Each structure stands twice: as structure tokens, then as C-alpha cells.
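Before anything else, here's the structure in question.
Heads up, one of the protein chains got dropped from this complex, but the rest are sitting where they should.
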Amino acid sequence: MKVLTFGEMMLRLKPTGFERVLQTNNFEASYGGAEANAAVSLALLGHDSAYLSKLPENALGEAAIGTLRKFGVDTGRVLRGGPRLGMYVFEKGNGARGTGVVYDRAGSSIATAEAAEFDWKAILDEVGIFYFSGVTPAISDEIEAALKEALVYCQANKITVVCDLNYRGKMWSPEKAQKVMHELMPFVDVCIANDEDFEACLGIKAFDGDLSNGIDQIEDFRDGMKEITTRYPNCKVVASVLRNINAVEQSDWMAILYKDGKFYDTPVHDINVMEGVAAGDAFGAGLLHGMLENLEPQESIDFAIAASVLKLSVSGDLNLVSEAEIRNAMQKGSNARLSR
Amino acid sequence: MKVLTFGEMMLRLKPTGFERVLQTNNFEASYGGAEANAAVSLALLGHDSAYLSKLPENALGEAAIGTLRKFGVDTGRVLRGGPRLGMYVFEKGNGARGTGVVYDRAGSSIATAEAAEFDWKAILDEVGIFYFSGVTPAISDEIEAALKEALVYCQANKITVVCDLNYRGKMWSPEKAQKVMHELMPFVDVCIANDEDFEACLGIKAFDGDLSNGIDQIEDFRDGMKEITTRYPNCKVVASVLRNINAVEQSDWMAILYKDGKFYDTPVHDINVMEGVAAGDAFGAGLLHGMLENLEPQESIDFAIAASVLKLSVSGDLNLVSEAEIRNAMQKGSNARLSR
Amino acid sequence: MKVLTFGEMMLRLKPTGFERVLQTNNFEASYGGAEANAAVSLALLGHDSAYLSKLPENALGEAAIGTLRKFGVDTGRVLRGGPRLGMYVFEKGNGARGTGVVYDRAGSSIATAEAAEFDWKAILDEVGIFYFSGVTPAISDEIEAALKEALVYCQANKITVVCDLNYRGKMWSPEKAQKVMHELMPFVDVCIANDEDFEACLGIKAFDGDLSNGIDQIEDFRDGMKEITTRYPNCKVVASVLRNINAVEQSDWMAILYKDGKFYDTPVHDINVMEGVAAGDAFGAGLLHGMLENLEPQESIDFAIAASVLKLSVSGDLNLVSEAEIRNAMQKGSNARLSR
Amino acid sequence: MKVLTFGEMMLRLKPTGFERVLQTNNFEASYGGAEANAAVSLALLGHDSAYLSKLPENALGEAAIGTLRKFGVDTGRVLRGGPRLGMYVFEKGNGARGTGVVYDRAGSSIATAEAAEFDWKAILDEVGIFYFSGVTPAISDEIEAALKEALVYCQANKITVVCDLNYRGKMWSPEKAQKVMHELMPFVDVCIANDEDFEACLGIKAFDGDLSNGIDQIEDFRDGMKEITTRYPNCKVVASVLRNINAVEQSDWMAILYKDGKFYDTPVHDINVMEGVAAGDAFGAGLLHGMLENLEPQESIDFAIAASVLKLSVSGDLNLVSEAEIRNAMQKGSNARLSR
Amino acid sequence: MKVLTFGEMMLRLKPTGFERVLQTNNFEASYGGAEANAAVSLALLGHDSAYLSKLPENALGEAAIGTLRKFGVDTGRVLRGGPRLGMYVFEKGNGARGTGVVYDRAGSSIATAEAAEFDWKAILDEVGIFYFSGVTPAISDEIEAALKEALVYCQANKITVVCDLNYRGKMWSPEKAQKVMHELMPFVDVCIANDEDFEACLGIKAFDGDLSNGIDQIEDFRDGMKEITTRYPNCKVVASVLRNINAVEQSDWMAILYKDGKFYDTPVHDINVMEGVAAGDAFGAGLLHGMLENLEPQESIDFAIAASVLKLSVSGDLNLVSEAEIRNAMQKGSNARLSR
Partner (left out) sequence: MKVLTFGEMMLRLKPTGFERVLQTNNFEASYGGAEANAAVSLALLGHDSAYLSKLPENALGEAAIGTLRKFGVDTGRVLRGGPRLGMYVFEKGNGARGTGVVYDRAGSSIATAEAAEFDWKAILDEVGIFYFSGVTPAISDEIEAALKEALVYCQANKITVVCDLNYRGKMWSPEKAQKVMHELMPFVDVCIANDEDFEACLGIKAFDGDLSNGIDQIEDFRDGMKEITTRYPNCKVVASVLRNINAVEQSDWMAILYKDGKFYDTPVHDINVMEGVAAGDAFGAGLLHGMLENLEPQESIDFAIAASVLKLSVSGDLNLVSEAEIRNAMQKGSNARLSR
């Protein structure tokens, strides 16, 4: 079954090591974006994964496409043209200094694309699962309109819709997000909601905002997850990641899956964090893997959280790990031994 | 006497070595722009040099300002705010492959600034020379309007105006350039015109476009220079660089100064080229140095062309050389001996 | 029409800059091999290009496959397994020191593969052109046997066979090469023969071995090319590159195409050389491009030599250039102007 | 109010990553020194900050000055000339291996400068606060003499004197330090005393030398701070950092301010340490910020310790952070969330 | 007294930072191997240390020898020739991802060497201690045979034999290892047995395989150590490292020495781990240092474990530390203070 993910892909610039932008002569370059990251994860897990966006016809656009192709993603549906590739600067934090992001995504090829450019009948041909995150409708009104059309088409054609709410405060306000997501949720079959997503995207109070203390609020999360399925009955599955972020470098992570009225909790992973970004996309892809492989709910969510915490050990936005490595990370202490 | 230069400053990304964007994991980061480059050169030559632009209030904007300050440029007049810092990717060519540039400057802070943001009375206070290149009016209609106001103010207040025509085909068409420059030239006191600038910016045929053969067209260049002063009598000095570009890595360069009805030719510099960019800005600054130091015309143009060819030996947009090094480069063969 | 290329792919390790192995702490890593390089070139030119080899199931094997996929090559036919990826160290020369290569390709997955592993009926399904170089039969007797089977199948199924003789003295002796190539040539439709290939692979004296003087021996090359078609009447097209290598960094290159009894000469390209490797593979791909696009003979060979000299400006084994760039390089002096 | 800091600036060479000098091919280059670091911090916090030293007239001297200017420090008072820039090699420790420093500062331009070169009337013109650390008088007898003259001038002209005792065992002995500081302390208005400074510089026993256990000795520190004001009544403010260094990578930090007979304690910051150097200079600058902004004592010391622990997250000697980032670090757990 | 170590040396390729092979463009290159590492440690500790292996006559072989020589190892006994230098790729893990190793050592010069190439009488001339690890007999049957001859010679000539069992599951099976080691152990005077070595190499159950819990099994380890001396009475000294590996980045390490019927325990070192490789070789060299310096058993084992945990802070396979640094690491908290 083919999975199509839809969103924006950007050039990511990261100063060498822990350097700040103000002092560096050098940026490590990579390419990513929430939905592209998920597509790469799925391809690496052996699934038929395709990506949809609009990318410029210049060297940066080619490099973004090349990145996707390298890891096995089908890029045949990507629209080409428009003014530029979005960009973001990633300043990796440590100690007392949090990680910082400078977005420069306005005016990108996807942000200036028109809804009419998307021929959904052709694009969704042979697609079984359609995946997007909250970033996608936040890109522009045109992209939101295009997305809405896609969701209508999916529902009419029994294509499963998966949405990671993925709130981005630098892209839109809670008011705008709630207004838009309220229109889109009735088409969503599987919903991923983490941390502030509940409140910012849906206006549901499930988390008090204290990331050092997420796991302790597990009951509130459960209430929030249930509430989603109550409000949007089309949405039958909800998954959430809960975290106690103790330091930039140290976190406890767990996840909950809510399905058919039951909650499935994963063990808590207590981990050192090398690079705290894109773990949510890895989680989404892990969840989709469970759907595509028809895993049992418990195994499915255990797989997803292991995929997610593994991402924290990989440089860049892409979760460059294999299924075997994820299965290994599902075992406590599995990373201690050097196999040689 | 304070010199103010006005234009756009960008983040420049260059893949390591001769790598192409499609294959690199790494960009060397630096900051530059025609008028910023000239301001840095002037500061390194010991002059009171200030820069004007609008730069965003984020880490990239800070880094651009820090770069100027590092080399002694007064950044107190720079406007802050707006959406982004313009950017360009610089792919260094060699052998059969020419150098390539991907511009990503649309929507920058300066490009979205309004003319009304510039309080010229305050900005030009204590300024003796105002310098811009053809890039500046090409940024946007608002910047063109702002520039026009500045030039009116300069003429009224006896501030010398220096313009490097500096045509950029990726920014505007010859038609637009000619229309705009026709309005601005009556305010210009000193004009730098190279290669295609004559025709693209002014509609004057002085060069047939064959860069491998510029020096052989010296008489046509002379006619073009004279024609500028005829058409725009306010412009009393014209300077031009002539080149025979034999390969990406090898060029012959010379310059002509036209002043008070006389032509002053420099010797021809036959040089290996390490990085063929921003040499025109170094030339402009060299010429300004002659004005500020009241050098004789011949010494002035000899200094300017030496500054210009030295730039071809320096990485980045900035001509990081001293007056002593320029004077040394005015001597033939001066680079052969290792002093130790 | 699908092109399949067949050969060995290796990890290439190159010390940073001009460092020697003995002094470096660092290797630039890339992946390539004659036939893989050609496949990448074809994919970048927009053709349906597939690659065949056997690559190990480890991280290095994955990286090799990812490289091919990144640039659009179909890797679905690649066999997986075996002990290791071949490797070579590339020490870039300059001045008085020539470029050096340390091969470490013995015992690789492809070198230890058996002929029986190749199901040619399936592999060659839908293939229109089959491409290999002299490196392929030199890998092992089993690979030679497999190749022979492939060629028999091609001739029986009207699949065009293209062979770049590509002699490697570190892999086999002239005696062995001549014995093997004599068996394979009757199946070859298009033959590329450069420099020492004539004598080492076919025993035909067309070049005296003095690389500083190849172009002056043009008549001998012509005689050699004609002789190939006389000896092996199935081979109707022969192409050769002629070179005057004046220094590690400077060469004159031209090519000749012999087709239907006529010789087509290209202009001589006088070029600075940044990295003198894999230009022959780029030439082969350029020639295939002409076949796939039905170009006229003169345009075809002009395109191939331009592709080849462009490679000398690109780091790594892969000719990461576009059709537009190659067409641009067909124009004299096209690399001099910086487009911006 | 202008702040002038006075001391030595050095080239700092750090092997890449965690490499040792014995194995590296590469040094990361930066420029710093206790008082220069403080000047940069003040400039980044928006204050009028100037630096005084003597730097050689060569490329390394230019680079040191450029570094200061980049971050907004006024370098107009710096003396130029002399033989060399001091240098130090910084080998970053981890795990069981502590950080190592090789000093090579003998014979530097500042170390060979004479007291008579400093025209304090001109240098201290318009200066409101004069800042030095214990490193400065340790440079040479001449510099000690120059400093003494400066302090006399300050006291006579109501310029506030701030001294960070900053003991360096590789530069002088406790005996020498105590002798010199005993002469200088009567001119000091604000004193920073950390760890071993009490005993080595002043002969006051306030800390037993066990860095894993500093915070537990808080009462002894308080006694020591009070003792300073008793001995040197001109000194009305004392600030100290207390630490439990649990590992190279992990520390607890807090600070105490003693002012007008009262102690103000900060919360304890439990932090991962990326680079444990120059945090004292950041602390000093934070304290000066409080003075310049007339912050309340509690806010002032909370700000200073937050500035100090932030430095532990930044590469190089300079605390490249903004006031907003310091204020953010004053909040517990503020670094956990990635803002995007 | 000269020590000779015998084994295989390899090129080690490590992707930059925490990059994975699949994403890197760059490998950090170094050279090492268990017995070479031990030889380097001994030379750095001032001992007369020689190494024996067979290395190819190419640039990689030269670089391996140069590495040994740089740190003072006598390479005069190394055989030269054969096809290639073995290689391994080292992917440094972190967080949820363990460190990974890809071996590519088949067909190396030492693996294809014949027993007859080793003239033990000449090689062992003047040697007082002969050191090998379990890697050596696992290389090939020929090397095992050569090693057997060496041991016979040693016993006959009163050369002390030290063996680190050092089991490598990727090189041989427990069955093969036990069969071979059973033949070799009667010649061993001092044996190092860690973790799984007891069972895999000797079939003695002393450790349940849970590396997060090694220290808690201390009594089982003691039983195993005693059992070794019982089974192989020639072996009078056994040393073991016990570990609680809590995370890739965090471990508790201690060691036990069993000698003359007594156990000597070291304190537990609780350490951050930067690079978890080759610490066993550093331990072996530390133990040999004790033998060569006639240290008391307690000091000897304390020294060995401190050397071992120091290695975890050094990049590469070699423990580039001095005796003074090891002695310093024997003190708790010694790494906290920055000496300057």
C-alpha cells in the first residue's frame, strides 16, 4: 500500500558543533521537513512511500529531491517551480542554552503554490494512506485549501488519512490553527497529538505546558485523547508522546495509543539526547509502520516510540535507522554492548 | 571625510572546495554584497566608512552586522527589522565549468523596506561621499525611490555621488535598468562602467560582450566612457575595467580612468584567479581611496586595478587586504618572493 | 529505452585537499565505479538508467546504493550479499606529482559472485542498451562468464551492446585482456577505445603511449578505429578520446567518432583539470545520450567530449552536470562569464 | 557610562572535537582573555564597552582586534606594537580526563610593554567603570605598575573599580599574588572572589579546595566575603560563585552577592557543561550589567549567575548570548522547549 | 625489558561526529588494533615496546607503521607485503543507538600470511614479555599455528606470556575459540578475562551477559578467575574488568586482580564515556606497566583501571595519555579542576 505524505521541505543549515550563527564560518547542510522526514522513515522501513510538495527548479531543489530519492522515496509527484526553497537555521543547544531555530520559509515554492496546481485524482492514484502534519495547512491559505480538497477526495475514495497535529507557534496562532483544524479533523482517521497540540490545535486542555513534567500528567493526556475521538468520531485512533525533559541532553519519553476504547502505554525510555528534533516525524512513521504491517496495538506503539527515541541519536532531520535497529531499541539496555 | 555606501547584504553559502550543491554536506558561510564589500575595503584602508541597509533582527542579521563591524565599518545607520536576510549560493567553477550563482534575495528585509523608512537628512549627516551600485535600485521600486531621494539630497548638499553601474541580469532587464539609470545618472559625479554595463544600463554600445576579448576593444570602451560624460555632464569621472578572461582560472585585467578629458591606462595584470567575484567592488573602493587621498589620476587608477586583482586571490566577498599589500601588487612580480 | 550498466562499485577514499595518505587524518568518502558513473550520468540526463552489480548488505553497501538512487538510477536489479565493498584510495596529484590510486578491490561482493547468480532473462527485461567497460570482465572469471552469457542474450534479443575497453593494468595483463576481449568483441555494437586500450585490449597499435602527444597521433588513432570495425564487423561505431596531457592540471582533449565509414572530429578543448578521473565514463554516457536522442554523429560526439571535459571540473567519480551545462560547455569560452 | 577593561588577549588554539594536541592536524582558532571576554559580554548586552591592551601589528593582532570589534567593543584605546600575541592551547577534557591548558604567553606585546606607554588620563577619559582581573597584574611588573597608576587615577576621579581576583597558578605564586593584591585592593570598589581566589590572592581561608564540594561550604564562603570588606573597607560589594563540580560534564553552580551587609543567594543551576572556560568573565560582565542598569541586588546576582552558566554552553572564550537569553536562563527548565 | 605485542592492525574509518555511514561524506582516519594499541600505550609509558604483524607495502601500510613509530613503538620486526590492510568502520553511537562496527578484515596481509614467515627465534630475541589477545589466533589458522610456535618458544626461553582473551563474536564462534584457547592457555602466564570472555573463550560461567549489571556479579567473576588458575596452573595472575554500562555515555568501571590466591579490587569509576572502544587494550598495557615497574598488586590494578577509563575520553583506538595523567586519574575528582 502506497503512503503519500504532503508538506514543505527545507534546506537546514546548522553551524558546526555547538557554534552559534554569530561565530560560525560553516553550516552543515541537510534537507528535511516534517512530512518528508516521515516519508524517508517509511521508505527505510521498506514501504512504498511517496512525497508531495512543490520544489524550485534550482540546485537547492535538486538537492532536496536527491535526498528523498537517496533513501528510497518516490518523488515522481513533486511539483517543480516557484521562487525558492524554504530554509531554516538550526542552532543546537546544550546545557543552559536551549536549541534555537530561525525560520526563513516565507515566499517558498510551496508557500506560493496555488491550490489549482494539485490534481488530486492523479496525485492520489494508488495511494492507500495520506499523511500530513499541522505544518502543512499552516503554510498558506492556498495550501490549506488544497489540503482540504485532498481530504475530501481521500474520504470519498477510502484513503486513510493520518494527521500529526504538530503545532508550530512561529507559523500560526492557536486561534487560526483551531479554526483550520476544526475543519480538517472530520476527515482524519488517525490523529497524533503531542504536548501543546491538544490545546493549540484543538482547544483541548490535556497538558499544562511543563515539558519537564509531561509523563506525570498522563491522566490528563488520556482524557484529551478520548476527547478527540468524542469530538471527531471519524478519528478512531489517537497516539501521543509524553515527555519529561530534564535537560537539553536528557529526557524520559513514553507514548500512549488509544484505539477501540483502550489505552496502550509503552515503557518509559530514559535517554541521552544528541539532537532533539524531528522525533515526532519518526514517531508518526513508526505508527504508520504498525498500520502497514498490521501489528498489534501494543507492538505498534512500542515500535513507534522506539523509532522516535532513536531519532534523537541521529544527526539531521531524517531518522536514518533500520527496522532491526528500531526493534533492538525496543529492548532495554540494548545499546550498551558494542557488537564486534 | 565619511563615505556611506547603500545596498543589500546577503548570506553567501559556498559548498566546500569545488563541490556542487547537489553533492555537498557543507556550506562555507560568509556575508557580503556589492556596497558592503566596498565599505569594508574602505575601512581596511583606514577611511571613515559607514554602511546603510535594512537587516533582520535575527541571528543572520546579527552576523552580517558583526562582519561589517569586525573590519571597522560603522553600522550605526543600518535599519533593523523585516522578514529575512537575502541569501545566495555560490558554486565555484573551474576548468570547463563556469562559476554559478543561485540568488535567493526576494522578500528580504531591504527588498520589503519602504522609502519612508529612510530619513536621509539624518542618515547623510556628516557624509562626504555617497556610494551605490546598480544593484541598489534593482532591489525594489521602493528602494529605487529612496535612492532617488538620497541623490537629490546629496546634490543639494554637495555630497559626492559615486555609482558603479554593476548590471545584474538576474535582477532586472536592460529596459528597466536603462529607464531607472537614466533618471539617476544626472546626480552621479563619478561613474564606474564595466563590460556589459554600458549597454545594459545606459544603452551605450562600448563592448561586444566577448569577455575573452575585452582589452582588444579598448577604443570602443574609450568612446563609451566619453559618451557617458557627454550625456550626463554632471558626471566628470568615468572608470572602467577591461578584461580578457582566458579561462575561469586565468585572466588579463587593466583599467582606464577618464577625467578632465584625459584617459589614464593601467598596465595589464596577467593573473591566476582563485575566486572571481566582488573584484568590481574592490575596484570601486580603490577608486574612492584615490579620491579620499587626493591621489594623481594615474596613481589612483593603478591603485584601483591592483586592489581589484588582489580580490581575486581572497576567499569570500570581502577584499581583506591592506594598503601596503595593494601598493605591493602595483609592482610587477611582487608576489613571487616569500618574505621570511 | 532503458539502459543497464554492469560493473563494480567501490568506496572511494580521498585525503583532504592535496594531502597524502601518510599525513592525513581524514578521507573524503564517495562511491563510484566506471559503469555506475555512466549510469548516474544517464539518469541526470533524464534517461531510464539502471545499474547491475553485487553489493554487500552492510552500511557501505547501503551508502553505495543510496548514492545511485540519489541521482535517479534504478537499483532494483542490484544483487545484495557477499563479503565486502571494494575500495580505493585516491591521492590527487599536482605539479610534479601525479595522481595515485591504491586499489583494494580483491574479495569484494562482486568479485566473489558466481555467474549463476545472474538471471539474465529477468535482468535484461525491458533493457534496450547494455553497457559495460573492460573493468567488468577483469573482475573475475565468474564475472567474465556472466558477462559472456549476458552478451549472448543481448545479441539474441536485439539489445544494443556498448563497451568501453577501459584497460586497467592493475587488474589484468594485456595478454589476458586481449584473450577475453577477443571473445567479447563479436557481441559489441558500439566500442569506445582510448589511448592504450587499442594495444592492451585488442593488440592494435594506434598510440605510442605518450600521453603528452595523443592528439598529434590522430592518424594512427583513425587507423586503429577503422581496424576495430574491420576485425569485428558487428561493431559499427567506434569512438575515441585523444589527449595532450601537458601537466596534471592542464590538458587538451578532443574526440573522434567513426561511424558508417566516416570520421567526425570535435574541436580541441584546452582545459584546466581539477580532478582527472572518471572522464571516460562521462564520455561513454555522453555518447549513449546521442544514441538515445538520435543526435547526428557530429553533435553526438561534440556532446560526449563536452560531457567528458566537464567531469574534470567535478569532485568525485560522478559527473554531476546537467544537459544544459554540457550544451553550454560545447561553446568555446562559455565558462568565463559569471551569470548573476 | 563607558566601561573599560584592561588585560591580555591571546590566540586560543583548540584541537578539533576531543582530539589531543598529540594527534590533531587541526586547531580551531579563536581569540580571548579574561578582560576581553568581559568587554565583549558588555557590548553584547548593549553597553558602551572599551578594551585596553597592547597587541602586535601583525595578522594575529589584527584578528584579535577584529574579534573585539565584531561584537561591538571599542578598540580605539588598544596600543599596537611589540613582538607577539600571547597564545594558549586548549585541550578540552571529558570523562576521566580533565581539560588541559598549555600557556605560551611569555614575551607577548602586553608582557613586554612598559608602564610609561599608558597615558591614563587619556585612556580613562569618559570611563565610568574600570575592570581588571587578577591576570592583569600577573602579566609583568611593568603592567602591575601601570595598573597601580590606573587605580590611583580612578580613585581620584571617582571611576568605579571592579576586580575579579581570578587566580592563575601558572602565572604567579600565592605569595606574589597576595603581595600585589594587598596593594591593589584598597582601590577596589567591587570584588569578585571565587574558589581558591580567597586564599591564593588574599590569604583568606574560605574554601578547602574541593571543587566537588563548594556549595556545601557556603558558610565559609560567606565568612570570607565578609572578611574582604572588613580588611578593605573601600570594597563595599563582593560576589562569589560556588560550585559542586561533579564531573567534567556536570556541575551545580550558584552565586552569592554581599552588599550593604546582606547576602543574596541565587538558586542552584544543575547543568551539563559543554566547555568549562571563561564562565567567570561572563559572571563579572553580568554583575557589571546589574550595576549599569541599577538592578536590585537579587536580580543582579541572579542575572550574573545565569550569564555565567550560559557561557558553559558556548564554544570559545566569548559569551555570545543576548540579554534575552540570559533572562530566559534565569528561569528553571527554560532550555527544554524548542521554539519553532 | 622489551615487550612484543602480536596481532592485526587496521585502518579505522569513523564518520564525522555522530553521522551515520549512510549520510556522511567524510571519514576520520586512524589506525589501530588490540595489540598495536597496547604497544603504543607501553611506549607512551616509557617502555621498550615492539609490535609484530604483517602490513602491506602501500600507502595505508606505511601510514599504519608511521602511527606506531610516532608514538615510539619499535616497528623493526613488522613483516611487509601481502594484499591489503584490514579496515573497519566505526559508527559511534549515542542515546538509544549503540555503537556499530563494520569489519572488513578478511583477506588482509596478516590474514593471508603463513606461519612459516615468522622466524620466532629472531623475532623474540631480547624480548622479555610477549603479549597477544584473543583476536590474534582468530585471524586465521596459519596465524594460530604461528602463535602456537611462538608460545612454545616463549615457555622454553622464559619469556613471560600475557594473553587478553578478548573474544570477538564476529571473528569466530565460542566453540572454535574454546578449542583454540584450550591449547594456548597452558602457555599463558598472565590472563585478562572480561565479561563474556570467560564463557566464550574458556567455557567458564562467570558472567550472565548483562553488561548493565557486571559489578553486581563480582562474586561470580571471582569464582571464574580462580577457576582459570585451577584449570591452567601455569597461569598465576588473572585480571578482570567489571562494568555496569548504564548508557552509551555513562558507565561504572572497576577491576579485580587475582594473584597468589588473593583478590585486589579497585574503586569504582563512575564516568562519562566519549568513545567506548579499546579500553581493554589500555587496561592490558596498564597491567603490563605494573609488571615492568614491579608495582604492588593493588597499585598495579588501580593503575590499570585508571588507564582503561582514561581511554574512554580519547578519540581513536590509541590511549594517548601519559603516566602522570593516569596517576592523576587514580584520584577521585581529579578531572574537575582546570589547571591554568
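Each chain carries a letter (A, B, C, D and E) given by its place in the written order, and its residues are counted from 1.
Criterion: contacts are C-beta pairs under 8 Å (C-beta built on N, C-alpha and C of every residue); 3 or more make two chains touch, one makes a residue touch a chain.
Fair warning: this is a prediction, and the values are worked out from it, not measured in the lab.
Between the chain not shown and the residues D:E8, D:E28 or D:D74, the one that touches is D:E28. Within the whole complex, the absent chain has one touching residue among C:K2, C:R20 or C:H182, and that is C:R20.
Although one chain is not shown, part of chain C still touches it, namely residues 17-20, 22-23, 93-101, 103, 168-170, 210-212, 245-250, 276-277. Mapped onto chain E, contacts with the missing chain fall at residues 66-67, 69-72.
Interface with the hidden chain, as seen from chain D, comprises residues 13, 20-22, 24-30, 58-60, 62-63, 66, 83-85, 87, 89, 91, 100, 102, 104, 106-107.
What we mean here is this: only the chains that are shown with their structure count from here on.
Chain centres here are Cα averages; for chain B and chain D they lie 42 Å apart. A separation of 44 Å divides the Cα centre of chain A from that of chain E.
For chain B, the set of residues that touch two or more other chains comprises 20, 22-26, 66, 100.
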